[in-house]
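The structure is given below, and queries will be raised subsequently.
Omission of a single protein chain aside, the complex is shown with its protein chains in their original locations.
Up next, subunit A:
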């Protein structure tokens, strides 16, 4: 890695970050439809989720398959609290804190018993733990709703019917055509919570601690030799990323008003996170942003795009067949392979090393 702070590639990536940040900040006004807002919120959540996973895999070199599990603890914590206690802020607080607490305890236990052993063993333990939790979630159906999950109401502030501002006639005020209602408040709750979490993690990566994490990734035994307790640092960052994932889960649960295995716990989410980290670039927080944006967009829009492409090429033999929307996963796979081939360090990681400036 060249001195990446000093390349045109880094400038390009940072410009991209500003554009993405602006797009997400103004998303309700820029893209005025329900699905787009859904996508924007999911991007915010996944940026946090992927960034926190990158603290593990990219910065410290720890491979874990339990990241969705922590996400799930947060989601189910908030969901169960909202369901049992009703849609109040006390439920939000208690549910979120409960998620954090469970995540912390589980992460500490896994960390202390297995972070001193071989990396592969640690990865196996996380896989086993995640499987157990997935099974538990479907078994404890009186609490978790089993396979069906739970639906509940979010605090009143976030109800779509809630008017944040009313005009003289008692109708909800519109800004640039956008209703100032609870849905908007919910989106900004997601956006600013995610932003805060992301900035905290960003700050950590450039702190003294961040350098220690990289040192552990680079050369564990030398890090130990110059005086860093590697196991303690590893356990700490594992707990830290678990808490971030858990809080992201709680926020997502409040946004979705539904929590089930598919939205909060499944291994499909774990695979998404892995793909996002690889596509965006490991060991850089910007990579998490790029990976999450591209992947979530692809998941929501690739089918539409292909449908359009398939129609546009209707007169050409074979192409419409290939471009049929049902084949979107096939194309996603192709795109993924091309990305890995042309951006071996992920998009952000590769671009930032290009165009060295003096």
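We adopt the following convention: a residue touches a chain if its C-beta (ideal position, glycine included) is under 8 Å from a C-beta of that chain, and two chains touch if they have at least 3 such contacts; residues count from 1.
Methods note: contacts and distances are computed from a predicted model.
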{"item": "Candidate names \"Periplasmic aromatic aldehyde oxidoreductase, iron-sulfur subunit YagT\", \"Peptidase M48 domain-containing protein\", \"Glutamine transport ATP-binding protein GlnQ\" or \"Cell division protein FtsX\"; UniProt protein name, chain not shown", "value": "\"Glutamine transport ATP-binding protein GlnQ\""}
{"item": "Options A:32, A:160 or A:207, residue touching the unrepresented chain", "value": "A:207"}
{"item": "Chain not shown: contacting residue from A:230, A:264, A:323 or A:351", "value": "A:230"}
{"item": "Subunit A residues touching the omitted chain (full complex)", "value": "1-3, 6, 203-204, 207-209, 211-212, 214-215, 218-219, 221-230, 233"}
